[in-house]
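Of the protein chains in this complex, one is absent; all others appear in place.
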Amino acid sequence: MIKRVEINYRGIFQKTLAKRIGGDIVVIASRMGKVGFSNGRYSDSPERNGIPCKYFAFVSPDLQEEELEAECGAKLDIDEADVSVVLDDTMVKGVEPWGWHGIRPINEKIIPNGCLLIVSRKDVGDLTKFVARRDFTYRVTTLEGDANLAGLWVFKDDLTHERVLGAISAVDPDVISIDAVADYLVAKTGEERRALAAREAHDAVLRRMEPVTPNDGIVWPHKAPELPKWHAFSIGAAVPAVERGFEMGPGGQSRNASFRRGTTKSLRPVVRFDLCIGCTLCWLDCPDECFDPIDGKLFDVSYDYCVGCGKCAVVCPVPECIVMVDELRFEDNSSPWEHYRRDPAGYIAWAEEKKGRIRVSYPHVTGTGRDVREAVGPPAKLGE
Amino acid sequence: MAQPLPFIDYERIRTVHDTPLEEMYTSGHRTCQGCESAMVMRHFSKAAGPRTIATGSTGCMYVANTSYMTTPWIIPWMHTQLGAGGSSAVGTAAGIRALQRKGKIPDEKINVIAFCGDLGGGDMGLSGISGALQSDLDLLVILYDNESAANTDIQATGMTTYGAQTTFTPPGKKHRIMQRRWKKNVAPMLAVGHPNCRYVATASATYPPLDFHNKVRKALAIGGPTFIHTFDPCPKGWDFHPQYSREIGELGIKSGIFPLYEIIDGKVEYTYDARGKQRTPVREYLMKQGRFAHLADEDVEYIQAHVDTMWDEWELPGVAPFKGELQLAKA
Partner (left out) sequence: MAVANDPRVWDRDELLTGCQAVSQAVRLADVDVVAAYPIRPYTEVMDGISKIIADGQLDAEYIIADSEHSQFEIVKHASSVGARAFAGSSGTGWMYGFEALVVAATDRLPVLFLVGNRALDDPGAFGVEHNDAMAIRDMGWLLCWTSTAQEALEHILIGYRIAEDSRVMMPMAVAMDGAFLTHSQHMVKMPSQEAVNRFLPPYNLGARRLHPDNPISIAPQANEDWVLEIRRQNWEAARSARQVIKDAYTEWNAVFGSDRYASPYFDEFMTDDADTVLIGLGTVSMPARTAVRRLREKGHKVGYVNLRWFRPFPTEELRACLGRFKAVGVIDRDFAHGSPDDGGIVLHEVRSTLYPLRERPVVTNFICGLGGRDISIDDCLRMFDITMAARDGKHTPEVVSWLGLRE
């Protein structure tokens, strides 16, 4: 028997977390007398903030270590997953880790009766509505919580690591058992609370587990790109530049069509075009060139390419004009300015509904916390 | 005697509304959220315009941009080796100049811009940049400095600040500070060493707005070999949330840690003069980055003292570490 676990995570933000979880799976399995090994997906490296990445752990109770390695090791990607952990729920919208990879569904590797384990505060239905339709039944559950985002040097020790281990033991006890998880955590840290957190998570995810049937999800709209044969592209690794093209209006700037890396974002900027004073700083400061000048004052957002860094929201001088909002609240990447142009009042109402009243932000050192506060009043239209 | 800047077609931009709208480096690159080095790419190419050839040496702005056989470049661009920033500029400019002079291609002004990171520029490629700045070719070398070998997942380089954590300089049980080197002072080193180089500058891509853009234009307009060193706060390597990239850059400048100036025909002109004025305490800059989370008070004080020396005691404050008046050596 081979058990394959893949951990989907946001690059850099969750790198330490994913590696600890993957590594601990192997250590715990080893303590249980099994063999195992773990590794990252090499092509994800070097990781960049937000890029969807994968970490893997493989465990077997009965194979020799080298047999396990022969089946699962010395490979770039996983073939199939018994457990697919998703450490940031916004990744259910699809993941594109690099160019020529295409936007792939989060549940691409899950096997029949495998389990998709998602760290989220949302209901399962709000998540599975984004995944690809598969032609078999598998399971999904959520581990309640916010995505643990940190940085390379300062880790966010909020028990997510321990809870995910507990959750994995619940969704597939043949990987690791909850008792082994709890024993290990106490042995390693001396802290009972960590074992307790794992046990609580174990019980909680079982309660929330649901089947995903062939009727759930969507027909996946993105085809995997077909790579050209050796004789069908230029020698000397020469590729055409992005064609020069600019005109005012939505989508007016030409962009790299081979890598629309909008799946890097967990949050997207929502713009109140009516409040905008046309200072241009959002457009000027965007490292990903996502703003399209419309008319000399306003800028549209290309959500296909926006990576959700939040610089625009911080640099905008008008309160509430640009607010970063959970990516899962949006069904598509259609042009917000087009929406506003068609129906300004409707757009404003829509935008405010998406924004809600809670404003989430992060401290300077990401791993030191998460800032949650109430929005200060619904902003009136300027000039009223 | 300083020459007035030749007025070609490289006018300064006065306000944000004069910024060219068209991108020459566009969306679809694999840089980190909030990447300031991507801002450098975006704005140098925007400033230079379409009649430009860029070469980029191995580093973040290579691997993260040309994301696995795709490209975000609209201007022509070529990869070059880690230590070949300067030599790639020389080869490109020399090739163009020869072909134009010999009538093999039409004669016109083509900008040649080579960029390299702090590892490729400040360490490995230093001799190549030196050769480039000694030449009489029109070229610009941009050293984008995120204070680490970022593409290899953050190691210390010669331009990493004192005390910073990297994978080569982790704080440990015995040694809290493994990164004991002070940042190499590359821009002035190059200015002093290459008297025929007419333009050396430091810049940040976002603060003050448009400053870097205009510095690129100035460099391209002035003729001959030129050099700009940019200060690129790096959310990944410095461990801060991407939305604060601009703020961190501003703090680095206002605390005096990163001096902002131009050296034009030998004359130093401060973009931000941190002498005398109330500099932001370095602590405010340091505490906002996870790479300094392990620093003790004495480390912060050491850094503050060093920065104070740079601005209060150097003969060329913030620029060159020469102190006091010239003195004859005693017999």
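Which chain is which? They are A and B, in the order written, and residues in each are numbered from 1.
Throughout what follows, a residue touches a chain if its C-beta (ideal position, glycine included) is under 8 Å from a C-beta of that chain, and two chains touch if they have at least 3 such contacts.
The shown structure was predicted, so the numbers you read here are calculated from the model rather than taken from an experiment.
**Student:** Looking beyond the chains shown, say which of B:K104, B:K267 or B:K330 touches the absent one.
**Tutor:** In the complete complex, the chain left out is touched by residue B:K104.
**Student:** Using the touch definition from the top, which of B:G86, B:G117, B:G163 or B:P188 touches the missing chain?
**Tutor:** B:G86
**Student:** Just to verify: which one of B:S127, B:N196 or B:T309 makes contact with the chain not shown?
**Tutor:** Of all options in B:S127, B:N196 or B:T309, contact with the hidden chain holds for B:S127.
**Student:** Considering the whole complex rather than only what is displayed, give the residues of chain A touching the chain that is not shown.
**Tutor:** For chain A, the residues touching the absent chain are 43, 76, 98, 100, 227-231, 233-241, 243-244.
**Student:** In the complete complex, the non-displayed chain touches which residues of chain B?
**Tutor:** The missing chain touches chain B at positions 50-53, 55, 62-63, 66-71, 73-81, 83-84, 86-88, 90-92, 94-99, 101-102, 104-105, 110, 127-128, 130-131, 135.
Convention: only the chains that are shown with their structure count from here on.
**Student:** As a quick test, compute the distance in whole Å between the mean CA positions of chain A and chain B.
**Tutor:** A distance of 32 Å separates the two centres.
**Student:** What does chain B use to touch chain A in their complex?
**Tutor:** Against chain A, chain B makes touches at 16-17, 19, 21-23, 25-36, 38-39, 42, 50, 60, 63-64, 67-77, 150-154, 165, 206, 209, 235-237, 239-248, 287-291, 293.
**Student:** Which positions of chain A touch chain B when the two form their complex?
**Tutor:** Listed in rising order, the residues of chain A that touch chain B are 12, 43, 45-51, 98-101, 151-154, 237, 239, 241-244, 246, 248, 253-261, 264-265, 279-281, 284-285, 287-290, 293, 296, 302, 305, 307-311, 313-315, 324, 361-367.
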